[in-house]
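A single protein chain has been omitted from the complex, and every remaining protein chain is retained in its original position.
== chain A ==
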Amino acid sequence: MDLMEKNMELIEVQKLEGHTDRVWNAAWNPVSPILASCSGDNTVRIWEQSSLSRSWSCKTVLEETHTRTVRSCSWSPSGKLLATASFDGTTAIWEDLGDEFECISTLEGHENEVKSVSWNASGSYLATCSRDKSVWIWEVLGGNEYDCASVLNGHTQDVKMVLWHPTMDVLFSCSYDNTIKVVWWSEDDDGDYQCVQTLDESTNGHSSTVWAISFNAAGDKMVTCSDDLTLKIWRADISMMHSGEGYAPWTHVCTLSGYHDRTIFSTHWSSDDIIASGAGDDAIGLFVESKQHDSVNGPSFNLLLKKEKAHEMDINSVQWSPSKENRLLASASDDGMVKIWQLETIP
């Protein structure tokens, strides 16, 4: 199906009100119709969809644990645990007990603001990053114990986001130093994590702060977004890594520019290959790969649609729902709102 040939529209399904400050991040539970959002009001809100009315409402507010902004949140692959990273320097782990959430562990170690947290595909490792320029890898030991497995000091400025690869234990981080770093743990090496690749301006990378990273479902393509007002697509031959032939480097595929005129804070690649972007110009962009494959210039991506004034202020996060039945997108903004959108075909 070629989406570009259809008339698509992003319809606002519901506006979730409750946060009293800017909302930094939204995260869909991978298993259940639940959305978490975190904010400058130091809280996390858990929103649940009613199976009857299909409408979303705030089920619970996680508060009085973080003492400063909660910058990001991430569900474990099982959907049972939620990790929250805060400017208070800690990362909290919450367990969904059914009728309530309990903070079962607090990860301390970063010198200052923690900006992002990510679980690996199997849920056995966590990564966190901070303004202290470091990336920490935590091993999930069971019994609510988390042990620091490694501290990586590759970036020269604060690290904005960490994200594990969707299928392999390879960690990606992006930074205020304009680079993306790839960290790989190789069994046959000395058993340590090491940075195997840095994507910077010399490799067609970004020329300003890189704010976010996302992968396609197969994990052989990646999108990054930046203060340089561009989105960049990268690819790697991951079959080479899966077959144990060693590290396959990531190369630049194309740059999407001219679609946003303020910093692009967030990007997310959906399971059916639609890339969403959210930016400081209050707009959401949606992009798809062009079916007309250009053998000279390689793959290209086209704007599917741009939703201007999606929010009243900067958009900090856009996230596609993992649900296969409909294309839902959550967005979070400085205006204190979380919105749920549905991508629909107009007849």
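Simple rule for what comes next: a residue touches a chain if its C-beta (ideal position, glycine included) is under 8 Å from a C-beta of that chain, and two chains touch if they have at least 3 such contacts; residues count from 1.
Note that contacts and distances are computed from a predicted model.
Asks: Out of "RBR-type E3 ubiquitin transferase", "C2H2-type domain-containing protein", "Dynactin subunit 4" or "MIP18 family-like domain-containing protein", what name does the UniProt record list for the absent chain?
Replies: From the listed options "RBR-type E3 ubiquitin transferase", "C2H2-type domain-containing protein", "Dynactin subunit 4" or "MIP18 family-like domain-containing protein", the omitted chain resolves to "MIP18 family-like domain-containing protein".
Asks: Consider the whole complex, including the chain that is not shown, and state which of A:Trp47, A:Trp94 or A:Tyr176 touches that chain.
Replies: Answer from the full complex: A:Tyr176 touches the omitted chain.
Asks: Tell me which residue among A:Trp28, A:Trp47, A:Phe87 or A:Trp138 touches the hidden chain in the full complex.
Replies: Only one of A:Trp28, A:Trp47, A:Phe87 or A:Trp138 touches the chain omitted from view, namely A:Phe87.
Asks: In the whole complex, not just what's shown, which of A:Lys115, A:Lys181, A:Lys221 or A:Lys339 touches the removed chain?
Replies: The single option touching the absent chain is A:Lys115.
Asks: For the full complex, which residue in A:Thr43, A:Thr69, A:Thr91 or A:Ser118 touches the chain that was left out?
Replies: A:Thr69
Asks: Pick out the residues on chain A that sit against the missing chain.
Replies: Its contact residues with the unshown chain are 22, 40, 68-69, 71, 87, 112-113, 115, 131, 158, 160, 176, 208-209, 227, 262-263, 280-281, 312-314, 334-335.
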